[in-house]
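Note that one protein chain is taken out, while the other chains of the complex remain in position.
Chains here go by letter, A, B and C, matching the order in which they are written, and residues are numbered from 1 within each.
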Amino acid sequence: MRAKVQVFLKPGVLDVQGKAVEHALHGLGWGDVADVRVGRTIEFDLKSADATAAEAEVKAMCEKLLANTVIEGYRVEVA
Amino acid sequence: MRAKVQVFLKPGVLDVQGKAVEHALHGLGWGDVADVRVGRTIEFDLKSADATAAEAEVKAMCEKLLANTVIEGYRVEVA
Amino acid sequence: MKAAVVVFPGSNCDRDCKVAIERSTGAHVDMVWHGDSALPQGVDLVVLPGGFSYGDYLRCGAMAALSPVMSDVKAAAERGVAVVGICNGFQILCEAGLLPGALLRNERLKYVCKSVDLAVANAQTRFTAGYAGRREVRMTVGNGEGNFFADDATLDRLEGEGQVAFRYLDNPNGSARDIAGVVNARGNVLGLMPHPDRAFEAELGSADGALLFQSALASA
Partner (left out) sequence: MSAQPAKTLAETAAEYGLKPEEFDLIIQRLNREPNAVELGVFSVMWSEHCSYKSSRKHLGKFPTSGPRVIQGPGENAGVVDIGDGQACIFKMESHNHPSYIEPYQGAATGVGGIMRDVFTMGARPVALLNALRFGDPSHPKTKRLVAGVVAGIGGYGNCVGVPTVAGETNFHRGYDGNILVNAMCVGLADADKIFYSAAPSAGLPVVYFGSKTGRDGIHGATMASAEFDDASDEKRPTVQVGDPFAEKLLIEATLELMASGAVAAIQDMGAAGLTSSSVEMAGKGGVGIELDLDQVPQREAGMSAYEMMLSESQERMLAILKPGREADGQRIFQKWGLDAATIGFTTDTGHIVLKHKGEIVCDLPLAPLSDDAPLYDRPWVAPTLQPRLSPSEVPAPADYGQAILTLLGSPDMASKRWLWEQYDRHVMADTLEDSATGADAGIVRVHGTRKALAVTSDCTPRYVQNDPYEGGKQAVAEAWRNLTAVGADPIAITDNLNFGNPERPEIMGQIVRAIEGMAEACRALDFPVVSGNVSLYNETNGAAIPPTPTVGAVGLIADYARRADFASLKAGDALVLLGETRGELGASLYLRELLGREDGAPPPVDLAGERRAGDLVRSLIVSGQVTVVHDLSDGGLISAAADLALASDVGVSLLLPDGLPAHAALFGEDQGRYVLAAAQPDAILRAAAAAGVPATVIGEASGASLRANGMFDIPLPELRRAWEHWMPAYMG
């Protein structure tokens, strides 16, 4: 199975990259771009027959390693 | 509309972050995790009534700024 | 002799470069704001300094490569003017397509600041002529994304055409084939991760960097 994790800053946490990218896109003429958020994606294979179990597993990886839950949230997809 | 861009290193480029994450996950006991890839997600709002036009626009942003096509590929979703 | 140092928001070696060029060559150095549309008339050397242009957010050098002044830097390069990108400046030159390849995250994923010994891989370039007869030079590096990457065909070509200017004797960041600095095919654009601007007088631990600026201006 392929797991796909998206990690992004929690709402309210300053997204310095998003801010800079937004500024740059405006400068290049895309002035209507707004609310840019930059996040991280982690994709990987894992051996598991059962999607529900795999999802729980991947969530445990997020809590333990993949996300910094003090400031970041995450979304998990397994397929 | 909300655009979602995913940027990944191309297959031939060593993904050192992916390697490090894989190594760390193995160390934490998730030994069956394989082929970890770490990428970047950029999400933003843009004013556009037409999804096809918006997608073309976002692809232009990728070519110009959001991805370095020497080493990276990208996927675009607009909704 | 006239040199220009481009200042991007987040550049932090701009003054270092100016001082290094002045002390090692006596040339006049203009500071050029990234938002300007043109370089000063008649420059013989353009330097893109180290630092964290635009915070290195998104990708190192990506946003700086799109700065207004960069179109004139490209035009100058096409005219054959000497252009040097140091550290972040090297990243900007790659992002701007003025040099081949890209700089990835360091192999060990950490910023690394240390003194490095370099082999002068080609002492015939206009930037390294002053090193003729010297096989090793010492400078320092300070980078988090200094891991030079290009596909094998490109690397073979760079090596075959003498476009590799410097190599690390002890690779600090995982760079392909130990490459520390490369020139373009025409030989007038140099990018390197080590800092000649931090090695221009003996008090700083090495004066080897001075020769690079001297060579670049001597050939102008």
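Heads up, the rule we're going with is that a residue touches a chain if its C-beta (ideal position, glycine included) is under 8 Å from a C-beta of that chain, and two chains touch if they have at least 3 such contacts.
None of the values given here were measured: they were computed from a predicted structure.
Enquirer: Going by the contact rule already stated, which one of C:Arg59, C:Arg105 or C:His195 would touch the omitted chain in the full complex?
Expert: C:His195
Enquirer: For chain A, enumerate the residues touching the unshown chain of the complex.
Expert: Contacting residues on chain A, toward the hidden partner: 9-14, 16, 19-20, 23, 68, 70-71.
Enquirer: Since one chain has been left out of the picture, which residues of chain C touch it in the full complex?
Expert: Given the touch definition above, chain C has residues 9-10, 12-13, 15-16, 19-20, 50-52, 54-57, 110-115, 140, 142, 144, 195, 197-198, 200, 203-204 touching the missing chain.
The rule we apply is simple: only the chains that are shown with their structure count from here on.
Enquirer: For chain B and chain C, let me know how many angstrom lie between their CA-based centres, rounded off.
Expert: Computed from C-alpha means, the inter-chain centre distance equals 29 Å.
Enquirer: Just the number, please: Cα centre separation of chain A and chain C in whole Å.
Expert: 34
Enquirer: For chain B, write out the residues touching at least two other chains, lowest number first.
Expert: As it turns out, chain B has residues touching two or more other chains at 40, 64-66.
Enquirer: Find every residue in chain C that makes contact with two or more other chains and list them.
Expert: 58, 63, 66
Enquirer: Could you please specify the touching residues of chain A with respect to chain C in the complex?
Expert: 16-17, 20-21, 24, 27-28, 38
Enquirer: Which residues of chain C touch chain A once you look at their complex with the stated criterion?
Expert: Residues of chain C touching chain A: 54-55, 57-58, 63, 66.
Enquirer: Applying the document's contact rule, which stretches of chain B touch chain A when the two form their complex?
Expert: Residue positions touching the partner: 6, 8, 18, 21-22, 24-25, 28, 30, 32-48, 57, 61, 64-66.
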